[in-house]
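Note that one protein chain of the assembly has been removed; the remaining protein chains are unaltered in position.
What follows is chain A.
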Amino acid sequence: MKINYIYSFVLLSLLTLFSSCSDFLNEEDPNSTASGNYLKTENDVSKALAGVYLAIRHNDCLGESSTLYTEERSDNTGRNDNQSNAGEPFQFNDFSLLPSNSYLKKHYVALYDAVSRANYLLTYIDQAKIENADNKKKYIAEAKFLRALVYFQLVRKWGDVPLATTYFETYQDVKKNTYREKQELVYAQIIADLTDALDSKLPNIQNEAGKGHTSKAAINGLLGQVYLTMATRFESNKQENLQNANKYLSDCYTMRTFGLLKEIPYGDVFDVKKKSTCPEIIFQIVYKQGDKDYSSSIAANSQAEGETINSQKKTKGGGTFVKPDLVKEYEEADVRKSFSVKYADNANAKSWFITKFRDTSDAAGTLGHGGNDWILMRYADVILMLAEVNMYLGNEAQATSYLNEVRERAGIPTYQEMQNDALYKSKYPTLKLAILHERRVELAFENQRWFDLLRFFNSDELVQYFRAKSQDDYGVSSLANFGKKDYYYPIPFDEWKLDPEKMWQNEGY
């Protein structure tokens, strides 16, 4: 009897359970939130943005030790060790890059990591509750700026590249979007991102506390550089691109807080004590002096054995090798030469090394934990780009006046006065070459030279330019290896292998 009651009671309660609210049993695991649900508060978004900056900072991305992928590709610096494991990074400056080079893959992956993090923020920011609409716009602007910055690197280094603007969650999404998008469309996306980023309340120039974040001056400067690059790459819309470049670069120039460049001594730009107050710096990656994790090691790493000019750290070997080709390019009486390079006489060195980045303070100490910020954009760069734009537009007077502003700060005669110098005239017969020369000595070792070369020359001219150099002044890397293929990097081997059609390999590899 009793059993029957219990039986029916259980049956009844089961029935009611299944007929009531159907998501009573639906729970979310608080320990593993789906990525799409993570951004909830403004703090979450701020952290996501910090994640993008962190990706940019990586030494395989755009950090201070990423010079292998940009500066060491050019005729400024390079490596002399071509043996054993060092043979792999050596390929970059030797122009014998193999698609299976693991450093190449690391760089490619690090760049796309930054893109992916920016896409994550931009895809899911609407789910977060941000009360201040201006703040929300600022986060979006910064993420878009960083994404554009990285795509600008990708498109110049590889040409057509996969273009992703949303965060992918499924394998099908990834597969659908893995194909090399045409350069023109990538540039269009970069322009769209940067123009969008301008429409925000970011400050013109960041204050001391905000250093490391982007600013309107940085966005304008980058936008100008993108238009300028497009003008030299593509025949169509050339005039329009030049006009836009001029507009944005001038906007950036107007936002400066100093008068003329000569008010800022060259050494001040790289002085660790002045890094947060120097008005010439527009956008930088901040490094923390004395910190074992976030300090800069560029000063110590550049220093040759037996030298003390860069850092208190006892260094070995030759430091960062500077090609004699660059050393010979500095003009006499140019203050930038003695500031940027030095010859190391030590038996284990006997070569020129970089002295542009120094931190000999006690705070950095003998471990070389320097505080040097890594400068990604500064006004000398913008001014010389303005000279370049005006040269293309035919405004020679404007162009030379910008050029002279930089030369005056370096303590050397103006462009007009140099026309009487036979050596200068023979090396740089045109204004174009004079500007290229000025960029080389002003911005040496700042990851600009390779992009300058790509902008000033097309692939045929570049081959001629490199072949004309003297091998003796070049180091161990072989100039004879330079060919048309070296205008671009190869697509990493396993990326190409995954889909040889849609991720087709660059010519010559």
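By our rule, a contact is a pair of C-beta atoms (placed from the backbone, for glycine too) under 8 Å apart; a residue touches a chain by one contact, two chains touch by 3 or more; residues count from 1.
As a convention for this text, contacts and distances are computed from a predicted model.
Trainee: Missing chain's UniProt protein name, "Energy-coupling factor transporter transmembrane protein EcfT", "TonB-dependent receptor-like protein", "Acetoin:2,6-dichlorophenolindophenol oxidoreductase beta subunit" or "Glutamyl-tRNA(Gln) amidotransferase subunit A"?
Mentor: Options "Energy-coupling factor transporter transmembrane protein EcfT", "TonB-dependent receptor-like protein", "Acetoin:2,6-dichlorophenolindophenol oxidoreductase beta subunit" or "Glutamyl-tRNA(Gln) amidotransferase subunit A" narrow down to "TonB-dependent receptor-like protein" for the missing chain.
Trainee: Among A:78, A:99, A:370 or A:475, which one is in touch with the chain left out?
Mentor: Within the whole complex, the residue contacting the unshown chain is A:99.
Trainee: Contacts of chain A with the missing chain: which residues?
Mentor: Looking at chain A, the ones touching the missing chain are residues 82-85, 87-88, 90-91, 94-96, 98-102, 105-106, 463, 478, 480-486, 493-494, 497-501, 508.
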